[in-house]
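The complex appears here minus one protein chain, its other protein chains still in place.
Order of writing sets the labels: A and B. Residues in every chain begin at 1.
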Amino acid sequence: MADLAYWIPVGPFLAFGINILFGKQVKHKAALISIAASVLSCLLAWPLMYRVASEGHALTGDFVWLTLGNHPLHFGYLIDPLAATLLLVVTLVGTLIQIYAAGYMHDEARFSRFFAFVSLFMAAMLTLVIANHYLLFFMSWEVMGLCSYLLIGFYTEKDSAANASKKAFMTTRIGDVGFFLGLLTLHVAIGTLNFNELHEAVHLNAGHALLPMAALLIFCGTIGKSAQFPLHVWLPDAMEGPTPVSALIHAATMVAAGVYLVARSFVLLEVFPQVMPVIAVTGTITAFMAAFIALTATDIKKVLAYSTISQLGYMVAAMGLGSMMAGMFHLTTHAFFKALLFLGAGSVIHGTGTQDIREMGGLFGKMKSTAITFLIASLAIAGVPPLAGFWSKDEILLAAHDSGNPYIYFILSLTAFMTAFYMFRLFILTFLGKPRNPHIHAHESPALMTGPLWVLAAGSVLIGLPGSPWMHHWFQNFLAGGHHASEHVVNLRVMGMSVGIGLAGILLAVVIYARGLGMAERLARALRPFHTASINKLWFDEFYDIVFIRPFKAVARLLFRFDQQVVDGLVNGAGRGTGGLSRLHQLFDQYVIDGLVNFTGYFTQWWSAVIRRAQTGLVQNYLLIVFSGVILLLYFGMH
Amino acid sequence: MNVLEFLVNSGLYVMMGLALLAGLGAVTMRNLFHSGLCLAFVLMAIAGLYVSVGAEFLAMVQVLIYVGAVLTLIIYAIMLTARLEAPETAAVNSQVLPILIALILFLGCMLPALIRVRWPVTESALQATVSVTSLGQALMTVYIFPFEVTGVLLFAVLIGAVVVARKDRDA
Partner (left out) sequence: MSLPLEHYLIFSLLLLSLGIFGVLARRNAIGVLIAIELILNAVNLNLVVFSRTVSSTPETGQIFAFFVIALAAAGAAVGLAIVMAIYRSRKSVQMQEFNLMKW
């Protein structure tokens, strides 16, 4: 029965096949096909979750993919609590987003192609979640990268979209190279890449010199895919894609894959004292930096993008601090409220026609569903109990507090403050106050779009509860399975601190933005250096452009000239050479061959001219020769 | 050997030598007439030698025909073609040197052969005498055929010489 797991990614993959091949025929039914496949996968996930939860051990199965020499490669599924959780999250959120997209993308000409790509993405993500082998994981990782590229650049007529998709692909590629090198190194060190064997193999070879290097390299994949510092630059640009794409891929699921990688590799990463701090610090820096930039962003989707980066930083930091469960918990809750925030933003864009929050305002009355659900999500992300975000964020802060490093705790707390602030800045500016642009006539989105919003809102409220003390931290224990039986102490002081920080942030936002932008602008002038740094996104893109991109392009131009002059020159030279050679040949034929023939004639003539002198016509000459012959005969006769 | 024999032999040797000298003269003299006369001397000397070997009839024939007819003919011819002979013209042509070399080689080959070979000299041949009778008999019986053919040949020669040598009729 567990082999049903194989069907989970197959459904979406078939949907991809149908939509891409028969797109023109199916037209708008493509959405139905994709959603059906997604629902099917979701339905398959529940029984598996139940089994894992009840039996307490993982479900596995594999088959031989191919045989390299003596080593057969076993691919298959590993459904442990980790995988089961993420499976549910992905299928649920994915299905809801696809339903939303059926409404959002309704007027789009390439409707079926959109759903084809989304289905392919789902198939890849689901494969990644249940994969039991690093290579299969990596393969799905790459396919997801491809889908991200295709979907970011979906609006092919926009140059900015094409550039953004390229940027996303290139930046994540850098991480992927590190990831693959890490896989190779890992294989060299422990001889296997199978998740089942990982735990044992790592402990067996813990002394291997290359193992820390492998761990760090594998983490590079996460840095790329989950938009950590310094490879975060692609995520804001990825907002060029359609909003459902931003919700699905760049908020809820794909970017979470990097975090999932850390979770899967946790047994490898936690062994080394030099690796975990790197992870924790990276996550912390990312979280703080992104929040800082989000303070001044004016595009509704960009704010959310930086928010995503910041929250991903939280997850990574949690993992780095040793609490894999806190990270996964936050991943789960974040999927719900971030997806909700993006879909809500999409609804706002759909209703107002703009993405600039300075143009918006006073939408609360006109877009009730969107506004209320957006508020719920904002409260969740700010960490207001009893909403989901509070529980998971609190776990992370707890881990930070307990790690013994005061700086990380301080920075993460400060970031929590900033998170609450910018989210409510966003909410207030978008929905409250007076409309700032008289030309915008806002209207609510259709039910197809608002329906999923409400479902996600429910999730944002409830999904945190399984991890809360009220349910005795069921979620954490479930994730721990048989590996780590840790105690969960409720630290009321930390909890209180995090609530306080959240409320403080909200308060500040209300104070500053309650009467429109005026006060904000005065503050911006007062804090000019900070404001400039934030609004310029800390100049990351400019830095990368100068240091990496321009030299790279210069080298590319050089190589192009090389190709043109040297390689083409060689080819042309070969052509001219052949021409010259043939000319040589012709000359040879003309002078040598013909010369030989002519020479034969001349020689015959010359020789005959020489020989015929013997015909003197004088009898006495002839007689002399006869006599000489006679003498010769005499000599030969006599001796 | 007695004195007579000695005289005869020495005379024969002298005749041989003179004949050789005359032969040399016959082939090297610029003046053809002198050359012809030298030839005559050689022919006479040959006749003398014929006598010394016992072929008297032949000697007579030699003198009569060779000296008497052939030589005369040659003299006629010389006289008839004498006008264009310029005394300055050399007697021999340009290929003298190769001829001399060839002749030396020839002699170098033949002379030793002649001297070394033991000729099968038979006493009976030496003792035999040849008379005119025996010659005539042989000619008419054994050698009748060549005899007749020679006759025909001479006839043809007669006509042929006349035809060749006569003036062309004005055509």
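We take it that contacts are C-beta pairs under 8 Å (C-beta built on N, C-alpha and C of every residue); 3 or more make two chains touch, one makes a residue touch a chain.
On a predicted model such as this, the values are computed, not experimentally measured, just so you know.
> Could you pull out which residues of chain A are in touch with the chain that's been left out?
612-613, 615-620, 623-624, 627
> May I ask you to list the residues on chain B that touch the chain which is not drawn?
5, 8-9, 12-13, 16, 19-20, 23-24, 26-27, 32, 35-36, 39, 42-43, 46, 49-50, 52-55, 57-58, 61-62, 65-66, 69-70, 73-74, 76-78, 80-81, 84-85, 89-93, 95-96, 99-100, 103, 106-107, 110-111, 114-115, 119-122, 124-126, 128, 130, 134-135, 138-139, 143, 146, 150, 153-154, 157-158, 160-162, 164-165, 167
To be clear about the criterion, only the chains that are shown with their structure count from here on.
> CA centre of chain A versus CA centre of chain B: separation in Å?
132
> Touching residues of chain B toward chain A in the complex: what are they?
My answer: residues 93, 95, 98-99, 102, 105-106, 109-110, 113.
> Where on chain A does chain B make contact in their complex?
Going by the criterion above, the answer is residues 620-621, 624, 627-628, 631, 634-635, 638.
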